[in-house]
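Missing here is one protein chain; the remaining ones are kept as they sit in the complex.
And then chain A:
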Amino acid sequence: MSDLAERFIAFPDALSAGPMFAIGLTLSAFFAGNWLFARMGKPLWMPPVLLSAVMLAAVIALLSVNYVNYQQGAVWITVLLGPATVALGIPLYQQIHHIRALWVPIVVTLPIAATLAAVYAVLIAWGLGATPEVLASLAPKSVTAPIAIGIAEQLGGSVPLLMGGLLITGVVATLFVDLLAKWLPISDERILGFALGLNGHAIGTARAFEISHTAGGFASLGMGLTGVFTALILPLVFRL
């Protein structure tokens, strides 16, 4: 009987030696997070990815699965981020007609705003004594996750810290756009959508699609262009 108990205690580690355990765990948390998100009435401040991640972390900690083992197995999932990033080129192409219609405001605003989105955060963190690793993790905070992960890796940042930063940035950017739209006041859906995508990546874009299809289109464009621009510029700036 004690043999059985021993095997029972050891089973999470034995199972998690192969990748299928990490895949099953991640998929379960993904569906559970989406289900809970729908049950909570789709709150803006609590994106499904955060719900899923909290549940996943809790299960990993409760089963005392070795986190390194989990990450090794989860490579089977994260490796798909490469082709998924390439896939973002398709919606970017579909939104590119907005550039033709409004190319002056977009071409002027995008480089300045996308650069400042990174510069503000890096300067503030640097002033408060953050290490270079933290600065490199914060710099791509307004970029959509698959592209941002590539940037952080190139700069020598920490991917987990970046992911935390991305989540917070996406949520507060959405709240700030809503707030400032009332204060300033701005009601042009093209401006609001562009600001949501540029600053709040996928979370902001999801909000923009709730405003209107036009806002969503401009958000997709802002998100895509910010991703490309930041990915090209940041590594060059960080080398200096």
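Just so it is clear, a residue touches a chain if its C-beta (ideal position, glycine included) is under 8 Å from a C-beta of that chain, and two chains touch if they have at least 3 such contacts; residues count from 1.
Quick note on the criterion: contacts and distances are computed from a predicted model.
Enquirer: Can you pick, from "CidA/LrgA family protein", "Response regulator transcription factor", "Nitrite/sulfite reductase" or "Heme lyase NrfEFG subunit NrfE", the UniProt name of the chain not shown?
Expert: The missing chain's protein name, per its UniProt entry, is "CidA/LrgA family protein".
Enquirer: Check each of A:Leu15, A:Leu36, A:Leu63 or A:Leu81 against the chain that is not shown and name the one that touches it.
Expert: A:Leu81
Enquirer: In the full complex, which residues of chain A touch the absent chain?
Expert: Those residues of chain A that touch the unshown chain are 22, 26-27, 29-30, 33, 48-50, 52-54, 56-57, 60-61, 67, 70-71, 74, 77-78, 80-94, 96, 102, 104-105, 108-109, 112-113, 116-117, 120-122, 124-125, 128-131, 134, 138, 141-142, 145-147, 149-151, 153-154, 158-165, 167-169, 172-173, 176-177, 180-181, 184, 186, 188, 190-192, 194-195, 198-199, 202, 227-228, 231-232, 235-236, 239.
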